[in-house]
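My questions all concern the structure below.
One protein chain is absent from this view; the other protein chains keep their places.
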């Protein structure tokens, strides 16, 4: 298995290479009757489109999604939804140089080791363009979840040393700056930091935070399919992610039981709630009804213009300098990718959960 | 699906509750012909046994593994290996109190929400005892991997504020102190910190680090089944884990491309190697031949003696104080659990990888 | 993967060998809250017990099922249900002869080819005793389905040349004769036929028919997971089954569209029904609300006392004569096995089906 599928009920399979004919995705198991049109998908895809600011590659990627199956008279039919995006930006470029050596921080070497050769054009299957299928599927998962009252707030938490301040947190701001930060001042400072990186032919990492609102208590399974474990896999499977946290994450290592436990309380509406949310909305792998809060650490773009040392396919050490149009930071464009993976995971978990109790099963069939 | 299975080829299914008849695991897909005996499993189980120091619950858990199937004349047969551990320590205790309320930081509330009721005796399925099946399976995975030259060094990286020092790192020390730290001085300081926590009726979190040696380049799959994503899921599925990192992890967020990229070089034996290992041994989801380095953030034991606020099943707010014999820190006993999950994941990935190339397939059948 | 798991939501994993410590099964994904006790399982197991007539091996198999997990206060908890049956009948027999050659019609040779060696004691994993786990799981699936109005009538359709007559069909009769035939006269004739087989040191095949009542329309999935395809896999996976039919089965090959199409009609209660049921209750892989009718062809017991030609492990041709206590016909004892596999399959399909429509999903979460 080449590992291009994810999900138990809401099952997503992506395909495609950076510079092949196209990329796409098949979503199997989306319930029938969901209103869906090409625009729903395009809106999500546009959020990852490059060329929207000076902090993203100026490459034009006119990624137009074609809906090939699974939708009839404006609604999903319950059968597989196939979506393709054709690669229009395939420059008839000479790739012989890139084919001959291993770019540091890229998957060139590991693909060669695994498969014996690789599609070296623009990274092939390991390119960031692979996320197009994820985002198209994420758009559908998010639409499905919106019907169930589940929504997302996803943003850049930090870029290099520049952190968003909780005091200035303003969700409205996320869409207003090209760095997707919910804090105008942080966005300004991060822009300045990126300018400095670019001047140095360098790139920056950062952190993405995703808050999932409205997931009812009881979603996720104990043991191996814990909701946080499933989210971890989904998010860590995004190319540049090197770390994943839920709730307080690594900060729990320095916490104590007294500070880290969230006291249960009685909410105004009589339901059970928590006074704090160190747990990030998941206890024992199952959602507790609070917001689910997760973070992903994104590494700096490995493609930098500065000279680097590497080896070629003959095993000789050489100096290279990567040309071309690369994002100085991946974080802002990856925001919608992280949100998509979270949406796919939660949608699947909510569908799987429907058979958890005999009560629910008997009401369904009663 | 209640989520109790993991793996594609090397498939692990656990079962059992803390205070039911027993706990166990079925491992399906272990290759035939691996030398295996009960002792191989018992040795791993003993590493998670409580009662071995004052920093672990004094509860006696005489967990004796019974090998019920899948081994004949000292070797695995290729059919499912079933292992059971019977619960001998079931005190005829009154659980009615614990049944009536939701312990903060535990899964009592979420299980009730999901299933309508729960086995409240000692946490039931969400108890730390659930990891017995994981560790038994991990013992087999580790034995299999050892045959292939893959070994593990796993230890406590930090407890509360006390970090292991890289300068004093001594792998030999791990087995010598009850906190599994590769640094005698850190272990001493951590012990003092835990004494203080215990005096305050409090508990501590920490970080576990696992280094996997000898994984050949080419293991893991692109896209959703990246080796780091699979490791993230496996490790995050352990009860108290709230964060996961590979290589530099969250530190990449502040790094730049220049500092984070690992230059490739030519090793003494002519193979391709990396000068540094910020990537933690995985590029594009596929192992690169370097050590694989991962970390898990473990939350403080939620069962603390200090009084806590919560609600009961009727939704009334009450004060509780959890009695009983609880670990002041989970970290040392979880070291072998993290190692087990890593071993299960790598064993599966290496078996899955065998069909990656036609060359390999044709040599196998040729 | 050694292939010991089946099901997507209602997931069954069996383990164990004929003459090892025991055999068992883990059922993961059974909804919480189903009333269940050991007797529910034992009743099913008793239906496959040998020694109940002269047409079954006189071997005593006192298969007592132990319920090890997943049930609390008389109801399933939603977590894995583990059931074990210990082998009490392990005669300290000399198996060296059986180990040295390949019994015709058995899996001795193919296990050796696949795994390099085999647990030769009584057939090991390929023994009919492997079905104990299936039947224990089937008992739970059948209990779950009974709550949803789904019931089974399963019986011997033929033994050798002796067919049940539709005119004399009497469901009450199934439990009254040792051959599980719904036709007393056929049972008598079949008994006479078996007596003749036994006198010749020979054995007989037969056909099992299973009718599933009460499955609502809409269960099963199009394409690869068609309900009939899933039933085919489940039933064909039973050791001695060599053929599978749904509805008219192989007779459709000689039918025409006019005779084979089932006209839709309006039932008395206003719902849509079919005037005939050539389709066997499934159209396009999805249940149509009629009875589901399936048949399995069971081969003659391969262990016969008559002399047979075979080869030993050294590749020499030899004559053997299989001693011991073998069933002259497998069919009657396999009736409950086929019913169990059908129940597991339908239970899984009904749970999977719950997320087929947005209507259902929204009502569930609404």
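Assorted remarks:
For clarity, chains are labelled A, B and C in written order, and residue numbers in each chain start from 1.
Just so we're on the same page, a residue touches a chain if its C-beta (ideal position, glycine included) is under 8 Å from a C-beta of that chain, and two chains touch if they have at least 3 such contacts.
Given the structure is predicted, the values throughout are model-derived calculations rather than measurements.
In the complete complex, the residue from C:57, C:154 or C:301 that touches the missing chain is C:301. Note that of C:165, C:237 or C:321, the residue touching the chain absent from this view is C:237. Where chain B meets the omitted chain, the residues involved are 8-9, 29, 31-34, 76, 78-79, 144, 147-149, 216, 222, 350-352, 354-362, 364-365. Within the entire complex, the positions of chain C that touch the omitted partner chain are 1-6, 8, 12, 14, 102, 104-107, 109-111, 113-116, 125-126, 130, 158, 160-161, 197, 200, 202-207, 216-226, 228-230, 232-237, 239, 242-266, 270-272, 275, 279-280, 282-289, 297-304, 306, 308-311, 315-317, 352-353, 356-357, 359. Within the complete assembly, residues 1-5, 8-9, 11, 13-17, 20-24, 26, 28-30, 32-33, 66-70, 72-73, 75, 77-82, 84, 114-119, 124-125 of chain A touch the chain that is not shown.
One rule holds for everything that comes next: only the chains that are shown with their structure count from here on.
Fitting chain B to chain C on C-alpha positions gives a rotation angle of 180 degrees, to the nearest 5.
At the interface between chain A and chain C, over half of the residue numbers involved are used by both copies, so each side presents largely the same positions.
Chain A and chain B have CA centres that are 26 Å apart. Mean C-alpha positions place chain A and chain C at a centre distance of 45 Å. The set of chain C residues touching two or more other chains comprises 8-9, 29, 32-33, 78-79.
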